[in-house]
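Complex shown without one protein chain; remaining protein chains in place.
Now for chain A:
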Amino acid sequence: MSSTFTRRQILIGGLSGAAVIGLTAACGSDSGGSGGSADPSEVGTLQFFLSGDANQGGGFAAMAAKYEKETGFKVEIVDIANDDLGTRLTNAAQADDLPALARVGSVDPVWKNATKDLAEIMTAAGVMADLSTQDEDGRVFSLPTDVTGVGLFINKSLFDEAGVEFPANLDGDVWSWDDFVSAVKEVQEATGASYGMAMDASSHRLKSFLYEFGSTLWQPDGSGTYTTNDATKTALEYFYEINDDSFMPRSVWLSEADGNALFKSGDVVAYYSGSWQIADFAVNIADFEWASVPTPRQPVQAVNFGNAASIVVFDGTGQEQAALDFVNWLYTKENYTELATTSGFLPAVNGITVEYADNAEAFDLYNAEIAASDPIVTTIKQMELGFEVAGLTTEGDPLRDQVVRYLNDEIGVDECITTIGEQMTEAFGSAS
């Protein structure tokens, strides 16, 4: 090894050392500027933390560009992996370095009180109040940016090949779970498809399934004990039955196989997922035709829907007013419609009609299903938002975790139901 090796290393090290000092000096505090929103250069760049914008058509980035053009205020979109967004915000809160605004999955107790009240914008713009996080005093922590709903996709090519009928929309007879399962089995037999249906291993999807069987999920009685009705047991037993490695692949729930990839392989007849898949399928499925179809009911018509993500404005950044102005601007009818069209969002603002360029029938079906859903969906969603405001959380996800144990024959259905109730009582009992 020649001595030039070490000399070169030292040289590079020295050069990059100088570079790092330059860089760190250049990037001091970026939250400069003060209260008023008069001068864009004084306020500085507004950082907007979110996840998955680029994957969803870049709607927020486009709106930020439009906002800068109209007003001169620069909003920087910081796209962060969904799993990391929570960590990033809690760490930023601890380091007193919160961004001006963020689009989050849920409100975190760590920074909950460092947010601005969005009540005025909610009322003025007609944002769905049911999906906004607010406390009893009417203080609004977050506003939904979009709605997602659970829904059913089918491999239309397989259905056509087998000559099996399916309901295309909510008019007329929509199938029950029994009808659906037998139709899919017929398709499987005729086409040799390996699996009948995949469902994401998520309690969000499972709740939708439970609602359709008439379950009220777990709700507190007067003493704060969480219990459920008999339909939950019927539904869970049904779910256990169809998780037989022939109708449903067991790997999806038990070992986190990717339902989306399975469906895209063309070897699965149906996929119980949600509206966010439409954009992906439109681009990444070329080998067969797919379709969005009504979800089965047994006998309840319900799809679990909610705020996919919500916008929050942080306090103490020195840019509060500018950030509030941006949110206000974003939720005006014209701008919100543009955002929803670009990103393929189901609208979270009342009275908005979105003209979707692609897959309009699929989006229309979701909007119709959400509008016709049983009130239980909203009741539970309200309850969950209440926990969020109160800063209450469970360890893990009781519904999902216990159902996985049940599917794995570790526990029986009764123990599964009681354990979920107990865990919820422990976590939320005080709130009721």
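As a convention for this text, a contact is a pair of C-beta atoms (placed from the backbone, for glycine too) under 8 Å apart; a residue touches a chain by one contact, two chains touch by 3 or more; residues count from 1.
Operating definition for what follows: contacts and distances are computed from a predicted model.
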Name check vs UniProt for the chain missing from the figure, options "Sugar ABC transporter permease", "Quinol:cytochrome C oxidoreductase", "Multisubunit potassium/proton antiporter, PhaD subunit" or "phosphoenolpyruvate--glycerone phosphotransferase", returns "Sugar ABC transporter permease"
Which residue of A:Gly52, A:Gly318 or A:Gly429 touches the chain not shown here: A:Gly52
Looking beyond the chains shown, say which of A:Gln277, A:Ser292, A:Asn307 or A:Thr425 touches the absent one. A:Gln277
Across A:Asp39, A:Glu70, A:Asp84 or A:Glu189, the one contacting the chain not displayed is A:Asp84
Pick out the residues on chain A that sit against the missing chain. 1, 6, 9-10, 12-13, 16-17, 19-20, 23-24, 27, 30, 47, 51-52, 54-56, 76, 78-84, 87-88, 91-92, 94-95, 97, 99, 105, 148, 260-262, 264-267, 274, 276-277, 279-280, 283-287, 308-309
